[in-house]
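One structure is given here, and the rest of the page talks about it.
Removed from the display is one protein chain of the complex; every other protein chain stays in position.
Naming follows writing order (A and B), and every chain is counted from residue 1.
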Amino acid sequence: MKRYFHKELTELKNKLILLGEKSHEVVHLSIEGLLENNIEKVNEAYGMDDYVDVLEMEISHACIRYMSLRGPVSSDLRLLVVALKASKDFERIADEAHSIAQKSYRLLTTEGSLKNALNLSEMGTLACQLVNDSISCFVEEDIDKAFLILKKDHEIDAINQKHFDTLSNEASRDEMSDTARFNTMLISKSIERIGDHAKNIAGEVIFLLNGDQ
Amino acid sequence: MNVNFDIQGKQAEPSKPPKPVIKTKNLDFAYGDSQALFNISMDIFKKEVTAFIGPSGCGKSTLLRCFNRMNDLIDIAQIKSGSIRISDIDIYNKDVDVIELRKHVGMVFQKSNPFPKSIYENIAYGMRIQGVKNRSELDETVESSLRGAALWDEVKDRLNKSALGLSGGQQQRLCIARALAVKPKIILMDEPCSALDPVATAKVEELIHKLKKHYTIVVVTHNMQQAARVSDRTAFFYLGRLVEYETTEQIFMNPKNSKTEAYVSGRFG
Partner (left out) sequence: MKSDTNKQTTHLFSQRFSRNKVMELSITGILRFFTYLVIVLAGYLFLDITYNGSKAVFTKEAPFVNFQFLTEKPQTLHVFEPADIDTQLKSAKAEILTKSIKRRALSNSNYEAAEAFTLAIKDLNKEVKELDDLRKERRLMFSDTEYRALATTPSTKDFVYSTYAYSGGGIGPAIIGTILLVFGSILIALTLGVLCAVYLSEYSKPGKVLQSIRLSILNLSGVPSIVFGLFGFGLFVLYLDWGVSLMAGWFTLALMALPVIITASEESMRAIPKGFREGSLALGASKWTCIRTNVLPYAMPGILTSSIMGIARVAGETAPIMFTAAFALRDRLPWEGLENSTDFFFQGVMALPYHIYVVSSKIPQNEYTQNMQYGTAFVFLLIVGLFALSSIILRVKVRKKYDW
């Protein structure tokens, strides 16, 4: 039997997906803005953060409300826990994207453009894809896709490590200013964090789907 | 900050301010020498579900039975002071006809009490005692009440069978249907699910949720979960006093009173 309050769960789910999409959009905009040297996109990404924060708060409120009033158990309870955690992750993703936008703005305004020596483009696309996949594995309840995300995250980590090496050697010190190097490094780090959060979400989806920790 | 979708899933915050229908003011009530209710003041709002919770013997049923003057049946029961106004009429005034009051304020009891008659006659009872004889009118009311109580599909083929043959949950919904048949505006339910299994309970809860569109409902319950699930507002009673009366969300997520907090979190006593 479907109870009248079960639609609150559906609403919650939809809201979570919306949050995921919003944070994906922020990531996408900020990275695209950086790669295309497009200040407008970067600005747009920079402004979207508040919206995501509100959404995240609503989700956590709805979760707590549902937990205290409806007495959820089993898969419902898992969904709520996952929603709580995943919304936090999405919010963090959006935060990281926000800081990418911030750093990009600085880079673009001081240096004029990003030095193409790095593999930021591939890394950014990968992160975008991971975020997207983490949403779709939740929507489609696709556990295989979730496991795939766990693997792909390592690629991002590897790229990030490479960036670190590149930016810390002597050659790059001549090529770029210190600020640019630091900012670039932070951007790379943020992208790597985004990947981590996507990985977390994937882990939560796995928990949601089969109940194992 | 422009948020273009509203915050969904929040109950008890309808757009227009809720309208109180039952206004209890400083009510003191006693059974003989022992006082059962102390200085109760509360407004019950129109087309909302209000839940009464509290430990056994705290006076929930007593207050509920004050609302349709069922306490008149108990000789030693008396209101010592205070008033109860329903739709701005003092129901304990001399010129109030109890019969009319009870038609307006229906009641469903803890133990389902279908009469040992057919299902049809059970529902028609309230109309028959008002002198309705017209068969088609009776038929119509019986059907609409049974539909209202979400029981029609289950019993439509056995209307002339004894109501005692129904399951416990069905009997309770039959009693709700019977109360609906006299077209009340307010329905009082005293622990309507206390004797029911979870499925039957869920059905009754669904029903309460559905009925709230048209009726004002007051429900006494010992099941905290139930109060949380069905009600818009919750009143916590303790030792004949109203300790806290707030929106259900407030009571269950962030009660002001430490006693309420202890009670709803099961740390009482």
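Here are some notes:
One rule holds in what follows: contacts are C-beta pairs under 8 Å (C-beta built on N, C-alpha and C of every residue); 3 or more make two chains touch, one makes a residue touch a chain.
Only a predicted model underlies this, so the values are computations on that prediction, with no experimental measurement involved.
Touch, as defined at the top, links the missing chain to these shown chains in the whole complex: B.
For the chain left out of this panel, the touching residue among B:Pro20, B:Gly106, B:Gly148 or B:Pro255 is B:Gly106. Residues of subunit B that touch the chain left out of the display are 68, 70, 73, 75, 99-100, 102-103, 106-107, 109, 111, 113-116, 125-126, 129-130, 164, 175, 178-179, 182.
Heads up, the rule we're going with is that only the chains that are shown with their structure count from here on.
Put simply, the C-alpha centre of subunit A and that of subunit B have 49 angstrom between them. Residues of subunit B touching subunit A in their complex: 1, 3, 7-10, 199, 202-203, 205-206, 209-210, 225, 228-229, 248-249, 252-253. The part of subunit A that touches subunit B in the complex is made up of residues 1, 3-5, 8, 11-12, 15, 50-51, 54, 58, 61-62, 64-66, 68-71.
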